[in-house]
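The other protein chains are all here in position, but one chain of the complex has been omitted.
A, B and C are the chain letters, set down in written order, and residue numbers restart from 1 in every chain.
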């Protein structure tokens, strides 16, 4: 199967739907969605475990409503939500073959993600010092596992997108790398989706006494 | 590389593309605004302690679901043509996910 | 040749299988779910039989078609014709969808009914409540209202449903007395309940039915069903025996202890005394088994005390070698224990 089965759009100079222009691209696209389908049940299992063990075994003063802080979580949420938007903007730039804009938006996405991750590290560190740790109770184990899995996903996303950027810095947008960019952006949105449930179920519901 | 001779004048196409793009941009920005709005409501409701415990869960979950719908359909373009199997698989994934969460919520004691 | 046999062989095997089921006997009455001696097991056997009939019905239908097809449609040597390529048949397909659904409804209704009935322990709780705690690898039975507790042998009154609360100290075990009722798991950190009823007096075998470690197979216990009067007497005797034992083994009485009592108090009492860390031995002499499964005699008892690990891999009971308990002391101890009977 040749690479250029879809003709270039005369204006942009790349095929429309460049992320799915080749069979390889289409395969990647579909495969990645299916992977996300699997990730859905992965996170559901983690959420279920967390819900089952919410506050279980936690000592007085270390329950969810004692320790969670609205402010930090709110800032982290805003950072991640915004990064989802910038990721969309990057993909829109990609589709019109605007390499510069795409890179810019991706770098902003990375920066926002990094900000989010710093917030999380700060938060974990804080909890650790007040005695809410991975081994302090079943609640602790479940909390760090769920939120940590999400954090690890963010970290992986950052590494992935930066590798893509560095690797393709001077290569423009092609039918080979466009699917990769696109799929990484799907991943990034999915991370955001998971976070929406984390801030709702873990933090907000956890703060209601 | 083959050169395509545009049927319409270059200008016309470009204009149309631009219009498309700004439409999409508008859509995305609106979705984003909505997401932020929903988030604010959720945080606000908890902060203001508006709800009794039993109502909070349901309310927050509904807010989250709406927001996730926006992510999937606007940002991730799940509704695009040719995504039938994507939709099927995501729906099944979500179904299984709900079963799992419901179980670990209800069937342990 | 071989080809030809395939059909006939299968044809022969099915009835042979069924015959085997009928003729093989139904196990021993103390243990078999097929010879119920309690209301629970009775209800369960009823529904087992019902489901078996449904299955045999389906099996018969399939068997008829199967055998017919295999006998009728073999390709004859040299026959190279192509049979008609049938796509399907709606009527047939509806039939074999609807009939199984109906059969399953027949099965589902009593399933739901029995499930609910078996879960209802209200009546049982009025009669007697017994707390069962599973441990690696022994069972503690406590009668909280009566202030009595035993190990390894659960005594219940005949004819009455008694409520059983189940939990575990360590890993998951499962409480199963096939002749009286199906099993319920004992989960560490969680409580379960079920009820038990025996229709006639006797001893029934209980098994641990959840893998719990190397000696899972040896975690047997007994359920002894007594007539109401005997049961009441037993409770009373247990209580007074326990009190007498406590008094006698009080350190203040040390002077008039026999050697057996002496060895017992020094080595065994700390664990076995309360009946929580290790099984209570108050009525040990009456027991049917040592450690749940060994024959109840002095030789086995001595072997057990010397090296329990050998008899029950992974048990929490430490061994007592000669430098802790000499041979003579061991003999005295065994005599003392075997003599610990009610009355």
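In this section, a contact is a pair of C-beta atoms (placed from the backbone, for glycine too) under 8 Å apart; a residue touches a chain by one contact, two chains touch by 3 or more.
FYI, contacts and distances are computed from a predicted model.
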Answer for the undisplayed chain, UniProt naming, from "Monosaccharide ABC transporter ATP-binding protein (CUT2 family)", "Branched-chain amino acid transport system permease protein", "Cytochrome c oxidase subunit 1" or "Dihydroorotate dehydrogenase B (NAD(+)), electron transfer subunit", is "Cytochrome c oxidase subunit 1"
Need the list of shown chains touched by the one chain that isn't shown.
A, B, C
Touching the hidden chain in the complete assembly: which of B:37, B:69 or B:85 does that?
B:85
List the chain C residues touching the unshown chain?
2-3, 6, 9-10, 13-14, 17, 20-21, 24-28, 31-34, 41, 43-44, 47-48, 51-52, 54-55, 58-59, 62-63, 65-66, 69-70, 73-75, 79, 81-89, 92-93, 96-97, 100-101, 104, 107-108, 111-112, 114-116, 118-119, 166, 170-172, 174, 176, 178-179, 181-185, 187-190, 192, 205, 207-218, 220, 293, 313-314
By the contact definition given up top, give the residues of chain A that touch the hidden chain.
1-2, 23, 26-27, 30-31, 34-35, 37-39, 41-42, 44-46, 48-49, 52-53, 56-58, 134-135, 137-142, 145, 163, 167, 176
Interface with the undisplayed chain - residues on chain B:
85, 89, 92-93, 95-96, 99-100, 103-104, 107-109
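Operating definition for what follows: only the chains that are shown with their structure count from here on.
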Cα centroid separation between chain A and chain B, in whole Å?
14
Cα centroid separation, chain A vs chain C, in Å, comes to 51
How about chain B: which of its residues touch chain A in the complex?
1-2, 4, 6, 10, 13-14, 17, 21, 24-25, 28-29, 32, 35-36, 39, 42-43, 46-47, 49, 51, 53, 56-57, 60-61, 63-64, 67-68, 71-72, 75-76, 78, 83, 85-86, 89-90, 92-94, 96-98, 100-101, 103-105, 108
Flag every residue of chain A that touches chain B in the complex, lowest number first.
7-8, 10-12, 30, 33-34, 36-38, 40-41, 43-45, 47-49, 51-52, 70, 74, 77-78, 81-82, 84-85, 87-89, 92, 96, 186, 189-190, 192-193, 196-197, 199-201, 204-205, 207-209
